[in-house]
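Structure first, then comments.
Of the protein chains in this complex, one is absent; all others appear in place.
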Amino acid sequence: MARYIAQRLGYSLLSLFLLSLTIFLFVRVTGDPTTLLVEPGASQADIDAIREQFGLDRPIWVQYWSFVASLLQGDFGQSFYYRTPVLELYISRLPNSLLLALAAMAFSLLIGIPSGILAAVRVNRFWDRAGKVFSLLGLSLPSFWVGLVLILFFSVYLEWLPSSGSGTVWHLLMPAFALGWYFAAAHMRLTRSSMLDVLGSEYIKLARLKGLPESLVIAKHAFKNALIPVLTLAGINLVIMVNVAVVVETVFAWPGIGRLLYEGITFRDFPVVQAIVLLGGAMIVVVNLLIDILYAVIDPRIRLEG
Amino acid sequence: MTRNRHTTRKSLGLRLPSISCRETRERGGVPIGATRRHVLALAALALIAGAPGPASAAPADDQLTWGVHVSLAPTWFDPAEMSGIITPYMIYYALHDALVKPMPGKPLAPSLAESWSLSDDGLTYEFVLRKGIKFHNGEAVTSEDVKFSFERYRGSSSKPLKDHVAAVETPDPQHVRFKLKAPWPDFLTFYTSATGAAWIVPKKYVEQVGDEGFKKAPVGAGPYKFASFTPGVELTLEAYDQYWRKKPSVKRLVFKVIPDESTRLAALKRGEIDIAYSIRGELAEEIERTKGLTLKPTVIQAPFWLYFADQWDAKSPWHDPRVRLAASLAIDRKSINQALTLGHSRLTGSIIPDNFEYYWQPPAPVYDPARAKKLLAEAGHPGGFDAGEYYCDTSYSNVAETVINNLQEIGIRAKLRPLERAAFFKGYSEKSYKNIIQGASGAFGNAATRLQAFVVKGGTYAYGSYPDIDALFDQQAAELDLKKREAMLLKIQQLVQERTIYASIWQLAFINAAGPRVAESGLGLIAGHAYSAPYEDVTLAGK
Partner (left out) sequence: MVMRSEAIPLPSRAGIVRIEGFPLIPVLILAGIAFVAIFAELLAPHDPEVGKLVARFHPPAWQAGGSMDHLLGTDHLGRDVLSRLIFGARVSMVVGFTAVIVAGVIGTTLGIVSGYLGGWVDQVIMRVTDTWLALPALTFAIFLAAIVGPSEMNIVIILGLVYWTRYARVIRGEVLSLKEREFVRLAIVAGCSKRTIMRRHILPNVLNSAIVLGTLMLGVVIVTEAALSFLGVGVPPPKPAWGLMLADGKKGMMVGYWWLTVLPGVCIMLMVLSANLLGDWLRVKLDPQLRQL
């Protein structure tokens, strides 16, 4: 197992390295990164100062090395707009995004899992077809449009829910729904197929032969085992949600890192944009690694194999 | 990575679910014992732990909350950096005080100074400070602080101001004398309105903490003290009960940054904020329809214009005055006014506010797209041309869009480049922009101060100049005879208009909205001022 973990760790580190290299190179792809690294509206003196600070005249590998060095020290630059270190900003907004992602995840599982099970149990009949429609809609309706339509109905027409901002659970409902919508469909599909697999497995056939009532078979045996892949996916999806919530957060003015990215791009605050890309990618790499390790820990075969 | 995972599992004859974030491969789950699920659940919980909810904002009983349309930049805490725009005064009127400043009904109201006088030879201005005034940190306000604030001022129009002053004397803590090099009738206007030099900051404190430290924890002599500031989110100020003029009625002021207009309106409707700045167009119409909310439009001393930054470049299409005139003729000011500010703005052909001293009334602007097209053709651009970028303050993108729409009708295609306010003005003053700039200024002053900043050579926002105008301006600056001076200033404005150096749009009606908790909002009390002021006069309903 140690070897397995070490291998995974190695791959992750490689990915992180490639990630930082990619971002670094892209920033310099236009030839003159000063337009990005300098505050909008800066004077020639400011530009020269930045050139000096980032060592833009030095060879590229030297620049890359200082870039990585500062990243490792937690220095992701200073926001032009907020005039505070970007990492600070990011960390202060992250809990809001997590909260939204959790709510969206809860919603997506609450809808996705039961409907997936229902579709699998009633395969090819009504509920299954309904599930397919739902699944299609989930894929085809962009989350931000869902959000806009929700606002139209619940804020403008019905005046039941607040249209933007955060602070109470009422503020959370619509953005969570909009964000979780797509994932509800994804979870439904996976639950369905996972359930179908389990229902067809030897284990279940044995339970049926034993004479257990069908509902007990489903509830006790199939259900639990079918859930494993779904929950694993859900874990990764949580992290993905945090990162793809840009538009939903913008529509609802939800103060998370998605909104921060929007502000970064609107106010031409490049350090913020760069940091969010780096941290977003790093987050996913790290979570993948953690899941891999977790699997190594809980799967005895891998543990023994080494 | 995934490849290895699959290899491992396939070779074991198992089909464990793929857990790469990138795939939704549908492989069945193998019955796994409870332990694994528990581990996963624990892992999930670990992820959840430490995710606090976002802050809730319930307005306290002795607090008023503003929803502000721009992000509050720390540079606006420091009067020394006044950049020629009216926005920082939102904060100056709360945190700081000046020797003399505009107040309700009085454009030059004695504040920290109880009186001033001019010597007979016109060379010395003497200010007498009020006794017993203290800064928020307990230090007394003295002539040393006045001298310090003057010398440290480096914002808009600082050079013309300082060029005229030979020395600043402080004979005693209560008296300050400004000795001019030559008689200068505009001294008071420049000192108190066109610059932030008369807004007094504590010398000892600033020298102690430095400029950056001052911006982090500003101290002034105004009716409210600095309490806290979360950049980009909100600013909180607390009443300074020892304010000389009166004790402020509202204990706490909170300024929330809400740049998105619909969000701002929604917050006002829900009572999360009590006053919302800058609500325009269809959202303003919505306020008129909503009970409990009051719409307060104020025509402010902020003319809006298009500035043709490249008009001095012979290769640019803007070099030809016919092209500039065509652009001006293409703007349908009346419709834009009706649509965006419900008709409250005042259309104008001048970049100088009409309530300023030495204002010249230009002919009313004309909307004539047909003639505009003809002029373009005459100037050699029959189908229009690609005008490049159109720079504007992002909070006025709505105006920009309508103007670009009009320009497109006659064939001038421009690309909108909105910039956040502080950055926009910085770039504007650094002369970084080209093509079209949609600018505006609500700063105090008179016609001469405006011309100085925007038209004359060396002006903060002047990208070029015309020698005859420069010469005339220098003449009037030294002219002691007021009548002759006025004539010259009027003539300069006329030249500006004839040459279409600027295409003026309107004098903006700044539309604010107040909610039911507010009794006196402070909106519209000071003529031409866009924001709530004076803060010590603001009151809550029922108090």
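As written, the chains take the letters A and B, and residue 1 is the first residue of each chain.
In the analysis below, a contact is a pair of C-beta atoms (placed from the backbone, for glycine too) under 8 Å apart; a residue touches a chain by one contact, two chains touch by 3 or more.
Everything quoted here is computed from the prediction, not taken from an experiment.
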item	value
Displayed partners of the chain not shown (whole complex)	A, B
Contact with the hidden chain (one of B:404, B:455 or B:514)	B:404
Candidate in contact with the missing chain, chosen from B:163, B:241, B:285 or B:498	B:285
Among A:71, A:204, A:228 or A:244, the residue in touch with the chain that has been omitted	A:244
Where the unshown chain meets chain A, residue by residue	14-15, 18-19, 22-23, 26-27, 29-30, 36, 123-124, 128, 132, 135-137, 139-142, 144-145, 148-149, 151-152, 155-156, 163, 182-183, 186, 189, 192-193, 196, 237, 240, 243-244, 246-247, 250-251, 261-262, 264-266, 268, 270, 273-274, 276-277, 280-281, 284-285, 288
Interface with the unshown chain - residue positions in chain B	1-3, 21-26, 261-262, 265-266, 281-283, 285-286, 332, 335-336, 338-339, 401-402, 404-405, 408-409, 415-416
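Everything that follows uses one rule, which is that only the chains that are shown with their structure count from here on.
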item	value
Separation of mean Cα positions, chain B and chain A [Å, integer]	38
Complex contacts: residues of chain A adjacent to chain B	7-8, 11, 15, 39-43, 80-84, 95-96, 98-99, 102, 155, 162-168, 186, 189-190, 193-194, 196-198, 200-201, 203, 221, 224-229, 231-240, 253, 255, 263, 266-268, 284, 287-288, 290-292, 294-295, 297-299, 301-302, 305
Chain A-facing residues of chain B, complex	1, 4-5, 8, 12, 14, 16-17, 19-21, 24, 26-32, 34-37, 39-41, 43-44, 47-48, 50-57, 71, 73-74, 231-233, 258, 260, 262-263, 266-267, 270, 272, 394, 419-420, 423-428, 430, 432
